[in-house]
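A single protein chain has been removed from this complex, and every other one stays in its place.
This part shows subunit A:
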Amino acid sequence: MASCSIEDVLAKAERDEAEKLKGITVNKELDLEFDPGNLLAFDKNRIDTREFKDNKREDFIRSLARDNTQLLINEMWKLPTERVEEIIVAKLPDPSTPLPREKPAPKPKPPTKWEQFAKLKGIQKKKKTNLVWDEVHKEWRRRWGYKRAKDDTKEWLIEVPENADPSEHQFAKRNKAKKERVAKNEYNRLKNIARAQKIKVPGMGLAPTPRQPKAELAQAVNVAKISTASVGKFQDNLPKEKTPKNTGKKRKFQPLIGDFSSEKQKQLDLLKVMDSKKPRLDITKAVNKQMREEDRESAQKSKKGFGKKGRRGNMSGKGKGKAGGKGKAPKGKGRKPHMKQGKR
């Protein structure tokens, strides 16, 4: 009697369980393959083409989707959950579908010259503070960069050391030393990069790049020309080549205290020019220069625009260049017509 009731109880419990799970059970021939990491499910079961007729297709697909989604949700609810700020969240495992990468994996960079040395000597990196107290200005300043704490190029008074040449320009000396340090740092940085990529670093302007602008090529030619033992003195010019008048120096200043008479003459000439009514500015020259600049810019833009075809179109040139100094109409070269709108 007791055993019958136990069996009954168990059977009833089973039926109750089945009732509960009726809502979520789905019968399939083959089990689905799941990838919870990607929220993915794959149903390998055969699809009956008879049920796939036009009029019943949408309902068939919807019921198929419902069954598959139910199975996937059942799988998701089996995952371990945790409470994050009052929200129940399921922790996802790693995705099992192998997806290709976007870019190849980064190769570990070889250590720089300093890093090699530091490793050898066992030098650790020390964490430094961002700001340093500057006694002179009595405030906290950067350790390096713009308006830094101890900037020796910005001092207004430099004592001339005893063993130095009295006519030496101390301020210029400091600036030059800074420039040299910067150049040396840059050179070492490039050498590190070249060592990392195993490329030989050539001198200035001679590294071949796919599209070298005209200015760089001209610079490379000039550098090559003076790279002889006699610094280019005996190098002949090409048929139409012109020797550059100045070797890069844009301004040249006279020494502070030099020839008094020539200085006096210069000052008087300056006064005469300021007095005269004739304008100093050569209008045609200025206007031609401006137009040349604009044409060069628009040519560069059109070259770039060709590479970006199919993207932005707007190839209209800049606004009309300003006319010469006193508002006269520009003479000289005729202007090119407005660039037509390129492909959008």
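Criterion: a residue touches a chain if its C-beta (ideal position, glycine included) is under 8 Å from a C-beta of that chain, and two chains touch if they have at least 3 such contacts; residues count from 1.
Note that contacts and distances are computed from a predicted model.
One subunit of the complex is not drawn; among "AP complex subunit beta", "Ribosome production factor 2 homolog", "Pyruvate dehydrogenase E1 component subunit alpha" or "Glutamyl-tRNA(Gln) amidotransferase subunit B, mitochondrial", its UniProt record names it "Ribosome production factor 2 homolog". Screening A:P106, A:G122, A:P161 or A:P255 against the full complex identifies A:P106 as the residue touching the chain left out.
Within the whole complex, the absent chain has one touching residue among A:N74, A:Q235 or A:N288, and that is A:N74. Checked against the full complex, the candidates A:A65, A:I123 or A:A299 give a single residue touching the omitted chain, namely A:A65. Within the complete assembly, A:I193 is the residue of A:A11, A:V160, A:I193 or A:L268 that touches the hidden chain. Although one chain is not shown, part of subunit A still touches it, namely residues 19-24, 38-47, 49, 52, 61-62, 64-66, 68-70, 72-74, 76-77, 81-82, 84, 87-92, 95, 97-106, 190, 193, 197, 199, 207, 209-210, 307-311, 343-344.
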